[in-house]
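So that we are looking at the same thing, I have put the structure below in structure tokens.
Of the protein chains in this complex, all but one are displayed in their positions.
Labels run A and B following the written order; every chain starts at residue 1.
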Amino acid sequence: MSIRRFALAALASALIAGPLAAAETLLNVSYDPTRELYSEFNAAFNKHWQAQGHDPVTIQQSHGGSGKQARAVIDGLRADVVTLALAGDIDELHRLGKLIPENWQERLPQSSTPYTSTIVFLVRKGNPQGIKDWDDLVKPGVNVITPNPKTSGGARWNFLAAWAYAQQKYGSEAKAQEFVAKLYKNVPVLDTGARGSTITFVNNQIGDVLLAWENEAFLALKEQGGDNFEIVAPSLSILAEPPVAVVDKNVDKKGTRKVAEAYLDYLYSDEGQRLAAKHFYRPRNEAIAGEFAKQFPALKLVTIDRDFDGWKTAQPKFFDDGGVFDQIYQAQ
Amino acid sequence: MSSCTSPVIPGFGLTLGYTLVYLSLLVLIPLGAMFVHAAQLTWADFWAIISAPRVLAALKLSFASAFAAAIINGIIGTLLAWALVRYRFPGRKLIEAMIDLPFALPTAVAGIALTALYAPSGLVGQFATDLGLKIAYTPIGITLALTFVTLPFVVRTIQPVLADIPREVEEAAACLGAKPLQVFRHVLLPSLLPAWLTGFSLAFARGVGEYGSVIFIAGNMPMKTEILPLLIMVKLDQYDYTGATAIGVLMLVVSFILLLLINLLQRQVGKA
Partner (left out) sequence: MSSITLTASASANAARRGNLLGRRLLIFGAWLAFVLFLLLPLLVVLGEALKQGLGTFFGAIFEADAISALKLTLLAVGISLPLNLLFGVCAAWCVSKYQFRGKSILVTLIDLPFSVSPVIAGLVYVLLFGAQGFFGEWLQEHDIQIVFALPAIVLATLFVTVPFVARELIPLMQEQGTQEEEAARLLGASGWQMFWHVTLPNIQWALIYGVVLCSARAMGEFGAVSVVSGHIRGYTNTLPLHVEILYNEYNHVAAFSVASLLLLLALLILLLKQWSESRINRLKASAGEE
């Protein structure tokens, strides 16, 4: 019986706690590696928002795999803003959910991407395998850790970076496919998300090299201590662009458009840009990027729109069922 | 439906009605929604999805590892139930109280803990590596995770039945000269088998669908260590709802047939 009484008490307390959350709320649906960034950014935005004479706003955070999060919004999660790992996932909000207009990416500067990142290698201290560039990853005996591109946005950037390198170096798509196939032969574990891979590499000590978001790699160094790992920048990588968008249908229904737009605009402000850089994202603002130039190695970067014709082409070609990634594994 | 043999006892209509309504609202209609969704596919498309090599490999892996885990549970579960019912020994109450904990531990936590134990650098994993045995990121690891998650099923279904078999029956058989194995085969097995089958089938069915604990320890390599529920997730992440429901329907139909067969088998055994 005590269980039931306990449950009643919980029910009562939940009912009492409910109405307290009546102030204006904003739900930011984001992907895994941005938790730390947005916890700090939310506080900063709230301060800025109140300084402009508004009431404080409760900002709720939701994090998960980028594709999974986009799907949740399409299925009815009432996000005011989405900040996801790749434009392809936000495109689906238009295609499947009719939640945003097709030209959503033109509404904010820099293709709606306030900060960028890239793909780098994380290796064990002293780099025992001597890994310098992509070519070292396909050598026999090197174990590479990367998540599954089917379930992880970050993994898709990894894949495309490797592809771009091979295509530039060896000159043809067939050669690039061969190269990538060799690379994935060296992968012993495909986790479902970027964080899962980091944990496999860092905590369970599997593998010689982790392909990771640059911000993920820096964060792993910071959290796990810099004594055990080091970052290696390859000769060529990809400009990873995680975009942001206001979800029109939801903000219009909830009447939160003004604060949602201000929230995203603030990402482009000097303080927003500095916070992004502090959490190891590359700021778009040139001046502020300059302040942090020491932190980020200069890299030759390809982009998704110029070199792969955008996600609308890349996604079906490489990652949908029967695409290049499937062919690699089916051939084995 | 109304060939009820015990007209004296009331409540048939009420309880059956409530049972059916509750099951329908909570389980059958939602699962029906999945079938309706999958029905958007033509048979040819449906067949193409479920006969893809990757799906077939995952199907084999999911059912084989769940079967192996259920067998392991059938053995150690019987052992545990036996010791708990028949003997008083140090730590018995502790074991008794803790058997059910795998149900309460979130499956993801179980997966993380098991991976920490059995990864090549882990507490147990390093010994296994010395012996040349790889546990984590192989089907062995998957089986191990499923064994942990479904451990309580066999123990808990056998225990009450075992407690009900009077000890004297065995002792009488032993005094009449029966060897322990004979006692087991002729006296215990027939009464235990129905319960054992129930426990086995529950563990098996639960193992086929398990997701949270397995993805951490499986390695998730296509064609090798990729389980069916993960393939559903993969389809969903490509916004392919119909593909996902097609695999869901496949899993459900196969599980249902297996469960039904085991239930029928159990009734046969029970009658014999």
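By definition in this document, contacts are C-beta pairs under 8 Å (C-beta built on N, C-alpha and C of every residue); 3 or more make two chains touch, one makes a residue touch a chain.
Keep in mind that this is a model prediction, so the values were computed, not measured.
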Touching the absent chain when the full complex is considered, from B:S65, B:T138, B:T157 or B:T225: B:T157
Residue of B:A48, B:L193 or B:L236 in touch with the missing chain, whole complex considered: B:L236
Those residues of chain B which, in the complete complex, touch the missing chain: 1-6, 8-12, 14-16, 18-19, 22-23, 26-31, 33-34, 36-37, 76, 79-80, 82-84, 87, 89, 91, 93, 95-110, 112-114, 116-117, 123-124, 147-148, 151-152, 156-157, 160-161, 164, 174-175, 177, 180, 195, 198, 201-202, 205-206, 208-212, 228-229, 232-233, 236, 241, 244-245, 248, 251-252, 255-256, 258-260, 263-264, 267
Where the missing chain touches chain A, by residue: 2-4, 6-8, 10-11, 13-14, 17, 21, 27, 32, 35-36, 60-64, 72, 74-78, 96-97, 193, 195, 199, 203, 219-220, 223-224
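Everything below uses one rule, namely that only the chains that are shown with their structure count from here on.
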Distance between chain centroids, defined by C-alpha means - chain A, chain B (Å): 36
Chain B partner contacts - residues on chain A that touch it in the complex: 65, 67-68, 71, 74, 92, 96, 148, 150-151, 187-192, 196, 203-206, 319-321, 326, 329-330, 332
Partner chain A, residues of chain B touching it in the complex: 52-54, 115-116, 119-122, 136-137, 215-216, 219-223, 230, 233-240, 243
